[in-house]
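A short worksheet on the structure shown next.
Note that one protein chain of the assembly has been removed; the remaining protein chains are unaltered in position.
Labels A and B are assigned to the chains in the order they are written; within every chain, residues are numbered from 1.
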Amino acid sequence: MLSEVEIEEINQELAGVPVKEAAGIEALKIIQRHRGWVSDESLRDVAAYLQMAPEELDSVATFYNLIFRQPVGRHIILLCDSISCWVMGYEQLSSQLRQKLGIGFGQTTADGCFTLLPNPCLGTCDHAPALMIDNDLYRDVSPEMLDEILGKYK
Amino acid sequence: MATLFIDNAPYQVKEGKNLLEACLSLGFDLPYFCWHPAMGSVGACRQCAVKSFRDEEDTRGKLVMSCMEPVRDQARISIQDAEAVGFRAGIIEWLMTNHPHDCAVCDEGGSCHLQDMTVMTGHNYRRFRFNKRTYRNQDLGPFLNHEMNRCIHCYRCIRFYKDYAGGKDLDAMGAHNHVYFGRSEDGVLENEFSGNLAEVCPTGVFTDKSLKQHYTRKWDMTHAPSLCQGCAMGCNIIASERYGELRQISSRFNGEVNGYFICDRGRFGYEFVNSEDRIREIGVKGKPEIKDRDSLLRTAAARIREGSVLGIGSPRASLESNFALRKLVGEDNFYHGVADTEFDLVNLTLRILKEGTVRTPTLPEIESADAILILGEDLINTAPRMVLALRQAVRRGPGEALSARMNVPLWQDAAIRQAIQQDKAPLFSITPYPVRQDELATKSLYESPDDISRIGFAIAHAIDPDVTEIKRLSDEERMWTAHMAAVLLRAERPLIISGYGAGSEAVIKSAADVAWALKKSGKDVRLSLTVPECNSMGLAMMGGHRLESALDAVAHGHADTVIILENDLYRRAEKTLVDEFLQKSRHVILLDQVYHQTAEEADVIIPAGTFAEADGTLISGEGRAQRFYQVFVPDGPVQESWRWLQQLAEACGNRTLSHLRILDDFVLEIAKTCPQFEGIEHIAPPSDFRIGAQKIARQPHRYSGRTAKEAHIQVSERKPPSDEDSPLSFTMEGYHGIPPSAVVPFFWAPGWNSIQSINKYQIEVGGPLHDGDPGRRLIEPGDAHTPVFFAEQAAPFPIRPDCLYLIPQYAIFGTEEFSVHSPGIASRSPAAAITVARADADSWGLRDGDLLEFQFNGQEYKLAIQTNQQYPRGMGTLPIGLKGVPFMDLPGWIRLKPVERS
Partner (left out) sequence: MKPLTGHIKADGTPLTLAEYEQLGGYQALRKALRMSPQEVTTEVKNSNLKGRGGAGFNTGMKWSFVPMDDPSAEKYLICNADEMEPGTFKDRWLLEGNPHQLLEGMLIAAYAIQASEGYVFLRYAYKTAAKGIRVALAEAERAGYLGSNILGSGFSLRMHLHTGVGRYMCGEETALLNSLEGKRATPRAKPPFPQVSGLFGKPTIVNNVETFSCVPHIISNGAAWFQSLSKNPQDGGTKIYGVSGKVNRPGAWELPMGITLRELIEEHAGGMRSGYRFRGALPGGASTDFLVEEHLDVPMDYGSVAAAGSRLGTGTVVVLDDRTCPVGFVHNLEHFFAQESCGWCTPCREGLPWTEKILRALENGEGRENDLDLLAMHAQALGPGKTFCALAPGAMEPLQSALNYFRKDFEQHIHEKKCPYGHTLH
């Protein structure tokens, strides 16, 4: 069931588009903002609300890598794995990070705090390597900084 | 015409096509995947690359995708260019990186487009040394098997399912080399045309689940050109057999009728042929010793001679069988085995088509209609294939306009679809309740049949004042009728559709008036009127009496022996009447294929061949005579009804059929003695037709195991049956080239083992078959005379307290008598419930699932109800033909029993 707030927000998106499907991505984002991820049930509910088949919406949801169709942790770590960061020490950072979290990419820490995802270029190549946690960008990150950064979210 | 140079040789080709079509039409073997003749080009697979050169001087050229390039005069291309050849082989190499090596156990093997293209491009050696990706498969319901690992991502499945057929529950999931074609979760694919995926998919991802129950390779089956018996559309099919079992139905291309596609009832409804409920043996009540043809004929003949006999024909029996029965019992004693209401509706339809001024449309004509009015028909359930055509029609107009404006050819499917967005050509649908075609409609109205006819007549009046004005229309109705009339008048090729669905003569008449009025104003209009069964039209054309009079004749003692041809009377008249009729008849002789209630009452049962075991002619709703052919000769006494009836006549000493022996004799006799059927002798070559002294082989040249297939019974090979009725042979011996279009048993061409070989059978790709699409239209309107309008003045639909106007509702899966013997079809059958307006149910204090008790024609009934907010008040629908639904000759008023409230 969609919450009233969610419906309200989806309606706002619907007002700006000529066909309902066009609000699909926005609606998925809204759900994800409220619930962290898009479960099968949420997907069906949104699809029904937009008068789409679940398949139509899932086709879109599964195309984009930042719509989560599986549960995620409270915080999403996006570690840039593209070229400038790679040159500037991504691999070391990545193995340190995975070690500290005790998880691999695509996994969530046992305490549900972090989900770690690889991510293409964060557009801050002059301050590589970089990572993002939720809305916060961290640049020129060295493995030594990780404890402090992660500490903020625990 | 344009001159196209292919590898330096000039060819004359049509302008406007793409290079791929042009090359294929010229007979070149150019591989492709994502392109499909019915669905156009999207340029995804990159398989069809050729070299294109600027001019004669250009020696380097550049690769282009032939499916994406229009034919231009003086264009120079090369198919054989080394880079092009290498690139095409490379595409296969890429596709094969992830394709499993499971051809040996894959249902597609031997009829696989991917196999064909792999051989065609010459890709042989595997250079990819890494792991393949794997997928999980889904359960897609009773019709289709899913094996995603075989997917080559040509996108043809969703282009058919979503774009072409309007399905919603199949889509592309994921991205990069992990795209997945499936549903959001396991579940039945809902679209009524899903089965076509088995043919559209170039590999073994989507395969026919019913075939899987008794799997046999294409090359090991005996095939015959056949006709779907599921409804009156007349779709052409290929029926395929092995070991005396019908194993597969596939679509047989006919550009005028069904094109490449058929519906799921047609594809999966064949299993009754193999079913346990088949009548396979001779049965004479009280005389179990009678097992052979001769004694049966003697016994039956004796009974026929004893009394006065009447015959009841059937809309699902061939023209030949109905004709034979009529000859046997005499014209005066020949009755139609259809409900009386249906008899009237179909006869009216026939009259309108014969005496009116407007033609029925072919499938391409439906697809090119630019404004459509549907009066009363729930088409997906009464004429399924037509909905697929309408789906193409509504985007045709906007597509053509955009194509011209953007200078992008119509076959650029993705581009045109993208540009069209939600735009569609006008389609008005006025039906008693919400229907599938509403998705296509610019405007849908839900009205009772009476009101539908009033709107119809009002539209006709708005077009032509000669049609009487309709009084007491509501403001809304007045506005819509004016609008619809104006839109139809603006169109160039309007199409009016109606038929038996609403059970109302007035609705059909109003549709005729609209069409005639448009014709009078100079429009190139078409009128399509549905009829219920595969030979309803043929039966009506043949003539005969109403069933009611047959019942009367026996009741009054004018007849006492009845011969029932391929019919279950309990589906044609109310139970008490049929009970009485059968009890009063001294002898009941039934020829039929599957046991049913009538069979239980019959005292002589004669096993008739199904379409798979018989030849015959059917007249489709369009008025097209077409021939179907036997696939195999069953063991035991089963044979064509017309053959039984001829033998019965002989045994009775009735000489009227003595001179008729084989199918051709019947066909010629019908053509000669019934002017309305003139021409049916030309719809297919006669039985003595030969190509180079050879018959046409029903079995492919690679048919295997024929000497071994019965070795467990007898070591020597049985003599194959001969076929005196058709130019087809039952074995692999015979002609294997391209035969006349009416007798194509299967599509197969050198290098093209898959169904894509249809290309080779067409004059040009996507066009008619080599010697024209099969069949002949028998009903053409009279010369352009002034129409005599019906111009009826129906009163508005009255809502009556304590009564409900009950009309029939049809179900693609469920209504048709035989197809429900297929477990898959049965599982898709809807609930046996009366549907009424929510407000009506509320007023009776009833809710979904409650029982409604009522009286109809003096009988008491009790059925569950279902409510729907969009139903008009005072009206309900009863799903016809379903298990658990008693026959009532609807429409009609039912009287509700007062509800006792606790």
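Heads up, the rule we're going with is that a contact is a pair of C-beta atoms (placed from the backbone, for glycine too) under 8 Å apart; a residue touches a chain by one contact, two chains touch by 3 or more.
Note that the structure is a prediction, hence the values are computed from the model and not measured.
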| item | value |
| --- | --- |
| Among B:L4, B:V42 or B:I696, residue touching the chain not depicted | B:V42 |
| Residue in contact with the excluded chain [from B:G90, B:P434 or B:G543] | B:G90 |
| Residues of subunit A in contact with the chain not shown | 16-19, 21-26, 28-29, 59-60, 63-67, 78, 81-84, 86-88, 119-128, 132, 135, 137 |
| Residues of subunit B in contact with the chain not shown | 42-47, 49, 62-64, 68, 87, 90-91, 94-95, 97-98, 127-130, 152-153, 155, 172, 174-179, 402, 406-408, 412, 414-415, 418-421, 423 |
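Here is the rule we go by: only the chains that are shown with their structure count from here on.
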| item | value |
| --- | --- |
| Distance between the centres, which are taken as Cα means, of subunit B and subunit A, whole angstrom | 49 |
| In the complex, subunit A residues that touch subunit B | 19, 40, 43-44, 52-56, 58-59, 62-63, 65 |
| In the complex with subunit A, residue positions of subunit B that touch it | 168-175, 180, 183-185, 421-422 |
